[in-house]
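The complex appears here minus one protein chain, its other protein chains still in place.
For clarity, chains are labelled A and B in written order, and residue numbers in each chain start from 1.
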Amino acid sequence: MSCHGSTESGVGVLEGTVEVALLGSPNTGKSSLFNRLTGLSAATGNYPGVTVTRSRGTARTPSGSVTVTDLPGTYSLEPASPDEEVVLDHLEGRLESDAAPDALLVVLDSTTLFRSLGLCAEALALGHPTAVVLTMVDELRARGGDVDVTALSRALGVPVVETVAHRGRGIEDVRELLDAAASWPVALIPPPCDDDAQLRGWIRSVLDSARYRVPGSSVATSRIDRVLLHPVWGSLVFLAVMFGFFQVIFTVAAPIQDAVQGVFDHWGELAATNLGSGFFADFVGTALIGGVGGVLVFLPQIMLLYLMISVLEAVGYMSRAAFLMDRIMARSGLDGRAFVAMLSSTACAVPGIMATRTMPSSRDRIATIMSAPLMTCSARLPVYLVLIALLVPDDARLGPFSMQGAALFAMYLLGGLASLTVARVFKATLLRRGALPFYLEMPPYRLPTLRGILRAVWVPVWMFVRKVGTIILVVTAVLWVLINFPAREAETARMDEAAAQSYVMENSFAGAAGKAVEPVFEPLGFDWRVDIGLIGSFAAREVFVSTMGQVAAAEDPEDPGDALRQLTHTHGPHQGAQVFTAPTIVALMLFFAFAMQCVSTLATMRRETNSWKWPALAVAYMFVLAYGTAWLGHWITGLVIS
Amino acid sequence: MKRSKRESSAPSCATLCDVKPGEDACITLVEGALDPVVRRRLGALGFREGEQVTCLRRAPMGSPILFRVCGAEVCLRKEQARSVRVAEQTPEPVAAAS
């Protein structure tokens, strides 16, 4: 896949081939065209210093091959932000990392030519060999519009090819066109981009020569939007879609996840029986199988998330959702599109952060990325469930509702409010400058292609497994080592298994670390065993539950839940007192609500913001927030119960 | 919606914000006073002087507003819509209509 050395920051050009850059507005089918031309050879990389990416791949042409670079979608080449400046720098050859392309292929949506010819004019004015691809031509004609491609080509002075990109029609013509890329004409008379009135005249004149007929609005879209954008019906549909979103995650994904978990548990047992006991067996069983299992158990959920998001996006519903939600999101300084990212983060922040790619403003994107992890994600659920069970009796009721359920709901609410507030703070302070005016394009509803959906799911999922999976695997292995070493075989030789495990843990590296860190968390009521759990959970939150499980089993293998309740401080000022008192539990829950405890999220943040600055800032501010609120919660709860 | 009598002397006070769903309007001026970036971006989306705009609908809470311009459907928030001045639709010899 990376025959020409793709790296995080630079995607290289195949030696000796002509490089053609694809330029066009968002929503024109440019990406579909790129994918069809380059197939699986494409690799994506960031431009240096900014968050936008470009993809590069090789396209086969009748007489050889051509490198195709897909530039970020843009409505105009006049830059409005550093992100867009980079694209212009690239095209004009001012970047060190990317040379100017040899030729420019401008992709225009034939249904909005009055607008997109403006971009075409700017492209022609650059002076590169240029050609034009018209997309959505089927839609143009279906909606009563028309265009004479030959006449358009004559008026523009460059070759023009018509396609229906997402269905693959016209692709062979584009390949033939690419064959001659080096000899595409350069516009001798650049269009008058400097003067607005003259440019409008140019556009009108060109389209008149091409006998362009503006298409009517899409009847189907108008009809559907009458419902979906209706203040009452639209909102109801929206709530239903969001509810369905959740249901699918928790209902459909859960059984699949259990199945996957079952498979890994089974393999764990196989390992235990066949590899005997001893360190290797334990390593394979706990670290390897457990680690890999931990990652893959996530997969069904993540795949479903990506699937639903990409279907909604491809159909065009996401814009409608953003339209309905924008007013609310605007209160936080975000825009309606951030809603999708936030919603996805309630399952897992990784797809949520990646969903911010659709946001044109880099500032909005970063604000969303920094605040999305505060949404209650599914990894926090097991922790909350254990802690709520310790805090609230099973049968307590709040009116007709279960108190435990209400507590869980409160945590979700807390996550949501915190997220919106933090986003607002970020927008108001660090990210204040460089505001782009809000706009949102509503594409007509389109039937997605299976190919497009599969691609939209496969690419990020594979990336998740490769990059994030590696990290979790490594961390799990390291944790295993920390908890199980030094081995202390001599001392534990005569103890029974539970006591032996307990002894080993207490005297392991992790134990030492836990005790070392204990003073820090003492005001919150955590003891060193909880601290070990916390250390482990900084890699992934669910690890806390399994670590506490190990601790509890060590105390009382028969009933871990009860064992946790019975846990007492082993030393220090509270020696003998219960560890899991109400204030401590509240503190722990608040800590988990706000702390950054997910290496996967950090890795994704790093990738999407193209720097370590933001993930580092996230860890810092979230730790402060977590510690502060946990302390506050501990103190207030202490006051309330006394 | 106010009707502007002459093209230049008395500036029309109506903005895109005042165009009701289902009504057409013709853009007379995109205010560049605050930020040239905003004006250019609006222009790139199709909100240019002389273009015909149709208001399609408003969001439940009044913002954003969905418009049809240059063959595409684009939403703007109230603040941006307010910075685009319009006049009632005048019949312009638009070349494309056949």
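Quick notes on this one:
FYI, contacts are C-beta pairs under 8 Å (C-beta built on N, C-alpha and C of every residue); 3 or more make two chains touch, one makes a residue touch a chain.
To be clear about the criterion, contacts and distances are computed from a predicted model.
The chain not displayed here is annotated in its UniProt record as "NifU family protein", chosen from "Oxaloacetate decarboxylase beta chain", "NifU family protein", "Monosaccharide ABC transporter membrane protein, CUT2 family" or "Sarcosine oxidase subunit alpha family protein".
Touch with the chain omitted from the figure is made, among A:A59, A:L77, A:V206 or A:L564, by A:V206. Summarising the interface, chain A meets the missing chain with residues 137-138, 141, 146, 149-155, 157-162, 169-170, 173, 176, 185, 188-192, 198, 200-206, 208-209, 211.
Convention: only the chains that are shown with their structure count from here on.
With centres taken as mean Cα positions, chain B sits 35 Å from chain A.
Within the complex formed with chain B, the residues of chain A that make contact are 75-76, 78, 80, 109, 111-115, 118-119, 196, 200, 204-205, 207-208, 211-215, 217, 225, 229, 231, 234-235, 319, 323-324, 326-328, 330, 336, 436-444.
For chain B in complex with chain A, the touching residues are 35, 37-38, 40-46, 48-51, 57, 59-64, 66, 68-77, 79-80, 94-98.
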